[in-house]
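Of the protein chains in this complex, all but one are displayed in their positions.
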Amino acid sequence: MNEEGNKPGQSPEEETMDTRSTAVTRRQFLIGAGAGLVVGAAATAGLQALQPAKPVEQAKPAPPVQQPAQPAPATAIVEPVSGAKLVKLNVNGLDYSLAIEPQTTLIEVLKRDLGLTGTKLGCNGSMCSACTVLVDGVAQNSCSLLAIRESGKKIVTVEGLEQGGKLHPVQEAFWTQMGYQCGFCTPGQIMRAVELLNKTKNPTDAQIMAHMSGNMCKCGAYPNILKAVQAAAKQMA
Amino acid sequence: MHKFAYYAPQTVKEAARILSKNGPNSKLLAGGTDLLVQIKEHVKGPAPDYVVSVKNIRELHDVKFSARAGLTIGAGATISETLATKGVQEHFPAIADGTAIIGSLQIQNIATIGGNLCNAAPSADSAPPLIAYGATALIAGPRATRTVALEDFFTGPGKTVLKPGELLVSIHVPTPPARSGCQYVRHTPRAQMDIAMVGVASFITLDRKGRVADARIVLGAVAPTPIRARQAEDSLRGQEPTADALRAAGDIAAREESPIGDVRGSAGYRRYMTSVLVQRTAQAALKQAMR
Partner (left out) sequence: MAREKLLGPLGESHARVDAPDKVTGATRYPGDIALPGQLWMKTLYAHRAHARIKRLDVARAEQTEGVVKVFTARDVPINEFGLIAFDAPVLAGDVVRWIGEKVALVVAETEQQARQALDLIEVEYEDLPALTDPREAMKVGAPVIHPHYANNVLKHVPIRKGDVERGFAESDVIVEGAYYTPMQEHAYLQPEAGLAYLDEEGRVTVQVAGQWTHEDQHQIAHALGLPDERVRVIYPAIGGAFGGREDMSVQIILALAVWRLDQMGIHRPVKTIWSREESILGHHKRHQMWIRAKWGAKRDGRLLAAEVEVIADAGPYAYTSTKVLGNAAVTCTGPYFWPHARVDAYAVVTNNIPAGAFRGFGAPQGHFAAEQQMNKLAKRLGMDPVELRLKNVLREGALTTTQTPLPGGVVALPQVVQVCARAAGWKATSTERHVADENLPQGSTSTRQPLATGYGFACAFKNIGFSFGFPEGASAAIELHGGTRVERAVLKIAGAEVGQGGHTVFMQMAAEALGLPLAQIELVASDTATSGDFGSASASRSTFFAGNAIRGTAAAALQKWRDEERPAIAIYRYQPPATENFDAATGRARPNIAYGYVAQVVEVEVDTETGQIRLKRVWCADDVGKAINPQLIEGQIEGGVVQALGYAITENFVTRDGHVLTPYFSNYLIPGVLDVPERIESLILEFPDSEGPWGARGMAEMPFIPLAPAITAAVHDATGVWFDELPLTPWKVWERLHERSYTPHS
């Protein structure tokens, strides 16, 4: 990605290449394709992590939807939603209004529409938990949630853990304890551990292992993952 | 994922109406942990064109317990919500046995007991303990509601007594009597995140003399639906629960089932595991009953 990052308000076109040519330089990489995204006013602060891009994936019919002045009431839908529907999500402290089709999973929204690529898709079937995020504080597999059903929820991804430029204790522990090898399952492991330590001070080893048992690691870094969670628990106790 | 239209009704009636209008082309979506995988992988026929979410139906999310009235689990309540309800783990340890092993904790945070039952996998872990506790299912249709014993709820793999337009509203479980105990154990090759090869729930009530007053033994994953091992139960009633009696009950139970053989285990192996697990769960149930 662009080292400097796009400043909010900067026209995305300035950064986007001429799509008639595939000559690409490193600085022109985008984090996500950014289809159908509108960032609400509340979201403009601290947006460095996000590069709203010119929608490049035109095939998705859903146009960007303007955020209404008032939050939409949680009305029941007695008629089916078959096209895109307005969904409001708070992701890592920022409010988004997004046009989302019913079959879209939360991870697709995070990665494709919001450019939050830290969350990983390992199996798309709830069997590896690489896609774990916090939904209203509860760890869930974002591959198995329909985004449309999570409207109004607070989502935290691995990108949302840092506070004021300081790593979350769990992140720091995964760093110092080498709680990973290839790193692909790591965001899910970290989110799962954050949930545990938010709820349980000083968990036992057995509690940690039971809690983390849905998160698969094919590198077999489990002993160091356990050490990392223990170290973070000490830090957070 | 396959495109579908999406409904989010707020009442059971509304949901039933939508289901009956759209017929078999519509699917009820509870937690979605099974349904979404089925849609993604097309494992159970074509993906539905209509998906009806129960998330906004408040009454489906309640879990209530009192010693007098027993336990009522809304069909849309998640496993985590159910297990967190006061009294559940204490009075219904086998429900915890059967649900705290469904998938991962992430899945339990999303998945519902209602969904686990309605998906009607022969290996569904929540079914044997609930049947063993004598649970009943409350079903709503567009016009009326009805109640069936949970052991009669399943009609085959992926099939239930639910008629088009009907949905499961809640499960009711009576509070177990004194001197009773119940345990569920499943056999899987892996320590977590696995599908039962055999699952057994044994519920035992003792009389004042320490003999078996009642027994309900429920076998999962060894027949097209969860089944009661009635002959094994009969063999225990009125008996001293000796090791020999339990061993005999295990062997009888193993003969009452019709397991399939597949890549994970032969029919013979499943029968043997049934026998082993009947003994082990009955032992544990006895321990609880004698407390």
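Which chain is which? They are A and B, in the order written, and residues in each are numbered from 1.
Just so we're on the same page, a residue touches a chain if its C-beta (ideal position, glycine included) is under 8 Å from a C-beta of that chain, and two chains touch if they have at least 3 such contacts.
Model, not experiment: these values are computed from the prediction.
Of the listed residues B:60, B:168 or B:246, the one in contact with the hidden chain in the full complex is B:246.
Across the entire complex, the residue among A:89, A:114 or A:158 in touch with the chain not shown is A:158.
As for the chain not pictured, it touches subunit A at residues 1, 16-17, 19-25, 28-33, 53-54, 56-60, 111, 115-125, 127-128, 130, 157-159, 161-162, 167, 171-172, 174-176, 178, 180-187, 190, 209-210, 212-226.
Although one chain is not shown, part of subunit B still touches it, namely residues 41, 187, 189-195, 197, 243, 246-247, 250-251, 254, 263-266, 268-269, 272-273, 275-276, 279-280, 283.
Here is the rule we use: only the chains that are shown with their structure count from here on.
Centres computed as Cα averages put subunit A at a distance of 34 Å from subunit B. On the side of subunit A, the complex with subunit B involves touching residues 74, 76-82, 85, 101-105, 124-127, 129, 132, 138-141, 144-146, 148-149, 192, 210-211, 213-216.
On the subunit B side of its complex with subunit A, the touching residues are 1-10, 14, 29, 32-33, 36-37, 39-41, 50-51, 53, 55-56, 80, 103-107, 109-110, 191-193.
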